[in-house]
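Of the protein chains in this complex, one is absent; all others appear in place.
Showing chain A:
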Amino acid sequence: MAHGPAKGITRWLYTTNHKDIGSMYLWFSFLMFLLGGVFALVIRAELFEPGLQIVEPEFFNQMTTMHGLVMVFGAVMPAFVGLANWMVPMMIGAPDMALPRMNNWSFWILPFAFAMLASTLFMEGGAPNFGWTFYAPLSTTYAPPSVTFFIFAVHIMGASSIMGAINIIATILNMRAPGMTLMKMPLFVWTWLITAYLLIAVMPVLAGVVTMMLMDIHFGTSFFSAAGGGDPVLFQHVFWFFGHPEVYIMILPAFGVVSAIIPTFARKPLFGYASMVYATASIAFLSFIVWAHHMFTVGMPIAGELFFMYATMLIAVPTGVKVFNWVTTMFKGSMTFETPMLFSVAFVILFTIGGFSGLMLAIAPADFQYHDTYFVVAHFHYVLVPGAIFSITAGVYYWLPKWCGNMYDETMGKMHFWMAFIGLNLTFFPMHFAGLAGMPRRIPDYNMMFADWNMISSVGAFLFGAAQLLFLYNVIATIVSGKKATDRVWEGSHGLEWTVPSPAPYHTFSTPPEVK
């Protein structure tokens, strides 16, 4: 029965093994993270000083668009799917994912989608230049020809996400070891189960909206063209009906990762497990009824404006519950601060700051001043970078010894953390100020009154970028020549994944474990 992986390239092409596929997802997402990061650095380099120095406005817009698309669909989402592939079966005592062939397929269509998206940079007319939110009619009537390739790439990414989500739901609902009841599952498994339902609910909506664009562009329909009886605002409603749950898709699994790490290094069980599960479900539900808070300035009737303001403010309640639970988990623990814990503590603090600015943005009248300024850019980067990215990084440091059997270099890990932490705050904190002072987002040039904050942001961005190269080096060095790790790895670790040897064998839990 026990057999290892196939030899050569076919191991990766044909594999149905959840660990192989998880690794491919993670490497792919890191590659996309670097690519999206390069786009971000082009933006920050141009914004270093007022005036146009490095790129033209046309290319600048392509960079903001591609940065957003690559980071959201190429870096964050696949990274979480990679973590799920590796960890969900091992956490619930399953031998593999429920649908292993579909698992292979859902990964392998991704590189093609992103190759197609990236190739638009070299096309006549350039890459998509209408922002990652691609509002019509800028993205339809006024779009460059490459928009068709963008649409097809989004279709493929959506198909990949839907297949991944189906697989995760099927695995969690059908393949738990005996005794692993739903309310015994690690929180990472819970958050991913809920995320998977969100994905299945909203990715088809995204596919629908890009298909309507395709029809408008090539087949003479007028869904989004007022001249033909359509409505450009319809686009925004449909897009954000996808887009708001999408932002929770990028943060709920992060909650799960952090909820695994903090108890380990506080050496104390997670506080309020059941309330964490209910809070996650509440956030997921609320995510479907708040979408138009992205559209407070489109001219909705006041009743709609008020409804979306109230519903949005409500999100603060379950999110607050989560933060309070993490803090109480730490309280009276016996804490150590290894790299995963550092990233997780930073996650709690900085994500909360992002939550605060989110609460401010929810106040509709105040949003008239915040909307589409750098304040918004600061807000969503505070929830996505120290939120999604830090939790993924924490997860990698936390589980890497289990994956490859070797311990990473702690000093280098801490150095990575502090560089990333300082770099990110230097980059994104001044954006709050620039935005409040009146700087609109998505502009390649600005008045001198915003110059100082922008210069600091640009310096911070390059520091943050450099930190990621150190991360890459540390991971490779660990895999190649790290010290041997124990099976438990961490003194305070609990859960099925720590009961298997390090590195985890190619097949784990061929015989289901008994969960008491």
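The rule we apply is simple: a residue touches a chain if its C-beta (ideal position, glycine included) is under 8 Å from a C-beta of that chain, and two chains touch if they have at least 3 such contacts; residues count from 1.
We adopt the following convention: contacts and distances are computed from a predicted model.
Candidate names were "NADH-quinone oxidoreductase subunit M", "Phosphate import ATP-binding protein PstB", "Cytochrome c oxidase subunit 2" or "Putative membrane protein", and the UniProt protein name of the unshown chain is "Cytochrome c oxidase subunit 2".
When you scan A:K19, A:K268 or A:K402 for touch with the missing chain, the hit is A:K268.
Among A:I217, A:V345, A:A378 or A:I392, the one in contact with the hidden chain is A:V345.
When you scan A:S29, A:T195, A:T373 or A:Q468 for touch with the missing chain, the hit is A:T373.
Note on the undisplayed chain: of the listed residues A:T10, A:T411 or A:N447, the one touching it is A:N447. With the whole complex as reference, residues 49-53, 57-58, 61, 124-126, 129-131, 135, 137-138, 141-142, 144-145, 225-227, 231-233, 266-275, 297-299, 302, 305-306, 309-310, 313-314, 316-317, 320-321, 323-324, 327-337, 345, 348-349, 352-353, 356-357, 359-360, 363-366, 368-369, 371-373, 433, 436-438, 440-453, 455-456, 459 of chain A touch the missing chain.
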